[in-house]
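A protein chain is absent from this complex, but the other protein chains hold their places.
Moving on to chain A:
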Amino acid sequence: MAEKQTEKDGQCVLPLSRIRTIMKSSPDVGSISHEALFLTGKATEMFVKNLATISREKSKDKMNVNYKDLAEVVNSDDVLQFLQDIIPRKIKAREYLEKLEDEDEDSS
């Protein structure tokens, strides 16, 4: 890891005030300590990095991150089940159907 990384380990690169806003939109949330806010921020950073990494690993395209790969990861990982509603399957199905139609046209 780069040296700069350790300088930032005690800080969060995401806007904590926005994170707090999102946290407080959950029902029955009272106060949030500094540390809880910081940890949520760092956890979020880790989560984003992991998503990008895993989606590339599972994908044929190792260079880029595509929507499809994300949808695939989310739908195949138990821990990420809570995201299945966010990445709507219908788009995935529609793309698939469009692809089928294209293939049909090509072959006829």
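Descriptive notes on the structure:
Simple rule for what comes next: a residue touches a chain if its C-beta (ideal position, glycine included) is under 8 Å from a C-beta of that chain, and two chains touch if they have at least 3 such contacts; residues count from 1.
The rule is simple: contacts and distances are computed from a predicted model.
Chain not shown in the complex: UniProt lists it as "Nuclear transcription factor Y subunit beta", one of "Nuclear transcription factor Y subunit beta", "Nicolin 1, tubulin polyglutamylase complex subunit", "AP-1 complex subunit gamma" or "Myotubularin". Where chain A meets the omitted chain, the residues involved are 6, 9-11, 13-40, 42-53, 55-56, 62-67, 69-71, 74, 78-79, 82-83, 86-87.
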